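Of the protein chains in this complex, all but one are displayed in their positions.
After this line comes chain A, so read on.
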Amino acid sequence: MNWGFDDEPLSVAVHEPANAPLAPASIPRHPRRSCDCLRMLDTVTVLTKGGLVLWSKAYSPSVPTVQSRNPVDSLVRRVLIEDLASANPEQGYSKDSYQVKWTFGNEVGLIFVIVYQKILQLAYIDELLEAFKRLFCSLFDAKIRDPDALHSYAEFEQKFDTLLGALEAEDAQKSKRKAPRKFEDTKGYQNTLAAQASGEKAATPDATTAGAGTAPLSEADKLDEKLQALGLGKRSGGKKGTSGGGRKTPQKGPSRSGSSTSLDSSPRSEPKAQRSWVGGVASTVAATGGALDYSDSAASDAAIPSQELIGAHLGSRGHDGLYDAAEMDARESDDDEDDDASAVTATPQKSGGIFSFFQNLTAAKTLTREDLDPMMAKLREDMINKNVASDVADHLCASVTESLTGTKIGKFSSLMKAIKQNLEPSLRKILTPKTSTDLLRDILAAQAANRPYTIAFVGVNGVGKSTNLSKICFWLLQNDLKVLIAACDTFRSGAVEQLRVHVRNLGAVHPGATVELFDRGYGKDPAGIAKDAVSHAAKNGFDVVLIDTAGRMQDNEPLMRALAKLVTVNNPDKIIFVGEALVGNEAVDQLTKFNQALKDFSGVRNPRQIDGIVLSKFDTIDDKVGAALSMTYTTGQPIFFVGTGQTYTDLRRMNVRSIVNSLLAK
């Protein structure tokens, strides 16, 4: 996240007048500007993890409210619950024409969401989101923590508008300066700055800010100060000190309070007062003056220092661009399910003497990234020992870190236990299918519609496609269904004969059952054979067609093309990927490449993807069940069956609980 410095502004793709402020030529100079620019965002929302909207503002009436199409609901469903791997907090999530950015307030169990048009490249969104979160948390701390009543947060609206106005003004200022990009604005400069660390930082006028000579402030501190300068934050350094009595973030506490008080007392509006845009912003502030009741002092000069501070901010932001969330950590951890409100009110106040001594001794410890990192390394190693693919392990560790950072655990409770407690539901969530896995019910529905139900088995060589196909066939025959097996492996010699033996055996085990083999020999086009098989089945009253395909390595492009063709031509009801439980990292590679090939080579608009997984050779792996997790995580699709042995009856449904237990066991 580099503040969009490297992105060209989207001055050409302007759709509506509201976008105008992005174009360098049209920096508005009159007070109405703030109204225009507000329409750049579509929706801003604060919601609890339980789904309750605390505060929301819709700037555009066109955002769909139907849950299936609302971008916020979609975010919660697809990204936060289903854990869509392609979306992450840095890049945001795009839904239809909307871009959604979000951040968690873990301490208070809130989600902050900003929705805007994808076509806009708003460089200030990340800062806005963070400032939004900070402002909201600090203003309504008590309200948020009080679970016993519904509170109104309506007064936040004006504050948010002020914040937005200031950030947009800054952004407009930046794009105005943009045309010939100065060295000072480039990443290279920021890197130089970072290298120089503190000392000579204040050399150029653009970066002259928050007091030359003072120690560099952390990102979080700057943001706090900016909020203060806007008259939006907590009233003063002193107030902060007392209200945050419980906060003891070790490296930050002293430096922050010290510098913020010094800033409050110092005059800070000299160098930039003449800029033309200042008038616009100042009047914005004046116009929304009612919002500033909370601020301590002169609202009118508030906007100017904010600009300075923003400058400082820009100067040193850079490589990672993440605000350090540790700032607000030391608050009470929020526990939605904790009924007992007394704990919430009792803890954070400081009280002298013995009590505070005991509190220090037993008080819950706020988790920081640094606390978690060593444990995460261990957890990751444990998971990899259980055969979880390393990408998946990394991602899980990251998400556990994210959800635990900022929460509190008791001093005497073990960190590893807390981590595992946090991990258990997320593992269950990953492994729990998001759609029904009741194949029989699907088949009955197809039967009612008078058509055969088709299942294609795909996978790499030697994983047991034909074996598992015949096991599933056995189960279907037990349920009195008529099954046709289509031998579409026209590649490997002996494949058709193998199936023929299976069909003979199955017929012998189930006298009276209808099971047939549909084969056209070797070397033919599998897609055509499958098609013929399906029409043969429809004509002859078969209920299910099981399509056996040739095993193929995921990198073999000609064979993958052939598979995509088979899928496109026949559009089977289910595409089942057969994978070995033995694989580790390979599992992710196989699945992503199969899915990618189905997508790339299909040539249709909405390509099919793998619908489910059969995990074979599960009896060989003891407790190294990681492949089950890697596969479900990679595809988001369920494991329908697990192959556990050599006979037709060695087929099981996956039991989520037992897999989770094996994963978490030492």
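In this text, contacts are C-beta pairs under 8 Å (C-beta built on N, C-alpha and C of every residue); 3 or more make two chains touch, one makes a residue touch a chain; residues count from 1.
In this text, contacts and distances are computed from a predicted model.
One subunit of the complex is not drawn; among "Signal recognition particle receptor subunit beta", "NEDD8-activating enzyme E1 catalytic subunit", "tRNA methyltransferase 112 homolog" or "UDP-N-acetylglucosamine transferase subunit ALG14", its UniProt record names it "Signal recognition particle receptor subunit beta".
Shown as candidates are A:478, A:571 or A:620; the residue that touches the absent chain is A:478. Across A:120, A:423 or A:654, the residue that sits in touch with the chain not pictured is A:654.
Contact with the undisplayed chain is limited, among A:436, A:493 or A:606, to A:436.
Mapped onto chain A, contacts with the missing chain fall at residues 45, 47-53, 56, 67-68, 70, 72-73, 76-77, 80-82, 109, 147-150, 336-337, 339, 428-430, 432-436, 438, 440-441, 444, 475, 478-479, 618, 641-642, 644, 651-656, 658-659.
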